[in-house]
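Every protein chain but one is kept in place in this view of the complex.
Per-chain residue numbering starts at 1, and chain names A and B are given in the order in which the chains are listed.
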Amino acid sequence: MDLFVQLFAAAMASGTPLLLAALGGILIERSGIIQLGVEGMMLMGAIVACLTFLRTESLALALLAVFAVSAVLGLLHAFLTVSLRANQIVSGLAMTLFGAGLSAYLGKPVSGIPMPGAVPKLYLPWLENVPAAGGLFANLDMLTWFSFILVLAMHLFIHRTSWGLHLRAIGDNPATADVMGIRVQAFRYGCVTVGSMLIGLAGADLLLAFSPTWIEGMTAGRGWIAVALIIFARWNPIRALLCAYFFGMLDTLGFRIQLLGSEIPSYFLKMIPYLVTILVLMVLGWRSRNKPSGAPEALGVPYIREQRL
Amino acid sequence: MNQQTVPAPLASGETAAEAKTKRLPFRLEFDPSRPDSPWWITIVSVLLALAACGIFIAVNGMNPVTVYAKMLTGAFGSSFGLTETLVKTIPLLLCGLGVSIAYRISVWNIGAEGQFVAGAIAATAVTVYFPGLPAYAAIPAMLVSGVAAGGLWGLLTAIPRTFFQVNELITSLMLNYVALLVLNYVVFGPWKDPQGFNFPGTPVFTEAMSLPVLGGTRLHLGLAFALAAVALYALLIRYTRWGYEWRLIGANPEAARNAGIRLSRHIMFVMLLSGGLAGLAGMAEVSGVAHRLMYGISPGYGYTAIIVAWLARLNPAGLIISSFLFGGLIVGGYSVQTIGLPSSTSSMLQGAILFFLIAGGMIGKFRLRRNV
C-alpha cells in the first residue's frame, strides 16, 4: 500500500508538467490550430524560469517572466499560422528547434546549478492522518494544486461559458462561427497565446518542481508526449489529467524497477513511455476507423474567409 | 447565362471589416492560389534571421557583426574550415535528402535523427561482430547494414501511419528517443571500449572498417555517396515514373487516387528510402569521421536536416547549397566557442532561420490592394 502511494505520488510529480503542457495544447488545438512546438516552448519556459529564479530568488517573478516569454512565442506561432496561414506543422517544428537552440544558448552559464525548494509546498496537517490521501495530498507543491484547479477551470470554461462555446464552434466549423458573428482570427490568437503560456508554465514546473537543475534538452521528448497525450485525452482536460498521470507513472516506473534490482538495463526501461505512446496511438487509430477521434474538425486547416463577391 | 448585354456595375458595397480599414490607402489580401514567394525572399529571410539572433548575441555582451564574421571565417575562411564544413555537409545532405523525399508526398518524417543513429549502430554492429573482415567486405557490409537499419527505422513510422492512421510526426519523433537510448545502451554497456578509460564509445575502427579519405584530410568517401544520392534523387524526381507519381501525390492526393495510384504503398516505400538515406549518413559518420560509435554521435543532424530541406524547397541543387551552408553554420558555431559563445549559438540560428523562411514563404500569397 505504501509502495503504491509512493509510486502514485511520483507519477503525479512527473505527470504534472505533462498535464500542464497537454492542457495548454488542448486549448490551442480546440481552436483549430496544431501546436507541435510544445517541446521547444517547454524548454524556453524552463530556462526562463531558471534564469529569473537564480537572479531574483522569487517564484512569482520567475513565473511572470515565463508567462511573458511564452506569450510572445505564442503570438509568434499565431502570427505565422493565423495571419500568414503558414503550414502549422512546420511552424511548430520551427518553434521546437528554435526553443531547443535558444534555451541551450541561454542556459549555458547556468547549466548544472541546482535550485531546490523553489516552489513552496502546501502543508495540510489535517490530511496527514487520512490513509492514502495523506501521503498524496498533504504535502503537495503549489503548482500541482494549481494544475488541479486548472483542469477544473478549463473543463468549466469549455462547457459552461460563452467563450467556451465559441471555442468549440471555431475549432469545428470556423465558417459557421464567422457567420454567427464570432471573430475567428482574434479568438484563435487568444487561445494560442494563453495555451502557450500554460505550456511555458509546464516547462517551468518541470525545472522548478520536478528536476531542479537546468540541463540542455532536459524535456527529453516530454513535449512530444504531451502532444500525444492531447490525442489520448481526446481533447478533454479531465481525461488529460488521467493520461498525464499514467505517463508520469511510466516515466517513474523504470526508475522503480531498477531500485527493485532488476536485471534489465535502465536504457530499455527508459524507452517505455516512448514505446507505449506509439502503441496507444496505434490502438486509438485502429479504433477510430469507425469512431470519431474527438479531434476538432477544422484542426490544422487555416481559415480563409470566403470572398464575398 | 446566355446574355450578351452586361450592364455596368451600379454600386458595390463593402464588408464591415473593409469599411474599418478604409482609411488606409492599401490593404493586404490573402490569396491562396498565388504562387510561392520568389527565390530572393529566401535570402532576405535568412538575413533577417541572422539580424534577429544578433539581438540575443548582443545580450550576451558580444558584437553580432564580429561573431558572424568569426563564424564565416571559421567555416569558410581556411582550407581546414572548408574541409570541416564539407565533412558536416555530408550527413546533412543525406538526411536532408531523406526528409525531402518524404515531404514530397506530404509525409512528415522528423525521425531522421533516429534513422541516422540506427544506421550508425547497425554499421558498427558489423565491426563488433565481424572484427576481422577485410576492407572489401567490411565497408559494403557496413553500408548495407546501415542503410537497412535506417530504412527499417523509417518503416516503423510508415506502418502505423498506413495501417493505423497514426500521425507520423509523433511516431518518428518517439523513435528518435528510442534509437538514442539504444545508442547509449551499447556505448555505455556491451560495446564500450575496454581500453577507453570509461569513454562512452566503441573501440576505434581498424583501417579496413574506415571509409577512404581524400589525401590527408578528414574528407571521406561519404561525400561521393551523398553527391551520388542527390544526383539519383534529381534523376528520380525529374525523369522517372516514381518521381512523377510522387509529384502527383504531393500536389493532389485525391487526383492521384483517381489516376489509379496507391498511396499506402508509396508511403511505405518512401519512408524506407528516407530512413535508408539517413541510415547511410549514420554509417558514413561512424566509418568516415568518428571511426567509432560513441555517445552523442549526432549533434542533431537529423533535426537540422529538416531546415536544410525546407530552405532548399526540396530541390536537389538547393539541397547541396543549403546543406553546405548549414554545415558551415555548425562549424562556425564551434569556432565562436573560442570567443566565449556556446556552441548552441548555431542551433538557435537554425531555428530562427526556419521561422523566417516560413514567414517569407507566405509573403508571396499576399497581395497589396489599393482601397478604392
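As a convention for this text, a contact is a pair of C-beta atoms (placed from the backbone, for glycine too) under 8 Å apart; a residue touches a chain by one contact, two chains touch by 3 or more.
The rule is short, and it goes like this: contacts and distances are computed from a predicted model.
Student: The hidden chain: which UniProt name fits, "Putative aldouronate transport system substrate-binding protein", "Tryptophan synthase alpha chain", "ABC transporter" or "L-serine dehydratase"?
Tutor: Cross-referencing UniProt, the chain left out corresponds to "ABC transporter".
Student: Touching the left-out chain: which of B:Ile43, B:Ala58, B:Ala255 or B:Ile339?
Tutor: Per the contact definition at the top, the residue touching the missing chain is B:Ala255.
Student: Considering the complete complex, identify which of A:Met41, A:Leu143 or A:Ala177 is in touch with the unshown chain.
Tutor: Final answer for the missing-chain contact: A:Ala177.
Student: Taking the full complex into account, find the residue in B:Phe30, B:Phe76 or B:Tyr244 that is in contact with the omitted chain.
Tutor: B:Tyr244
Student: Kindly state which of the options A:Glu57, A:Glu128 or A:Glu297 is in contact with the chain not pictured.
Tutor: For the chain that is not drawn, the touching residue is A:Glu297.
Student: Write the list of subunit A residues that the hidden chain touches.
Tutor: That gives, for subunit A, the contact residues 160-163, 165-166, 168-169, 172-173, 175-177, 179-182, 297, 308-309.
Student: Quickly run down the residues of subunit B that touch the omitted chain.
Tutor: 1-3, 5-16, 33, 35, 238-244, 247-248, 251-252, 254-260
Following the convention adopted for this analysis, only the chains that are shown with their structure count from here on.
Student: What's the distance between the Cα centroids of subunit A and subunit B, rounded to whole Å?
Tutor: The answer is 27 Å.
Student: Show me the residue ranges of subunit B that touch subunit A in the complex, using the header's touch definition.
Tutor: 15, 30, 32, 56, 108, 110, 160, 164-167, 169-171, 173-178, 181-182, 184-185, 188-189, 303, 306-307, 310, 341-342, 344-352, 354-355, 358-359, 361-363, 365
Student: Okay, in this complex, where on subunit A does subunit B touch?
Tutor: Interface residues on the subunit A side: 36, 40, 76, 79-80, 84-87, 89-91, 93-102, 104-106, 108, 216, 220-221, 224-225, 227-228, 231, 265, 267-268, 270-271, 274-275, 277-278, 281-282, 284-286, 288-289, 304, 308.
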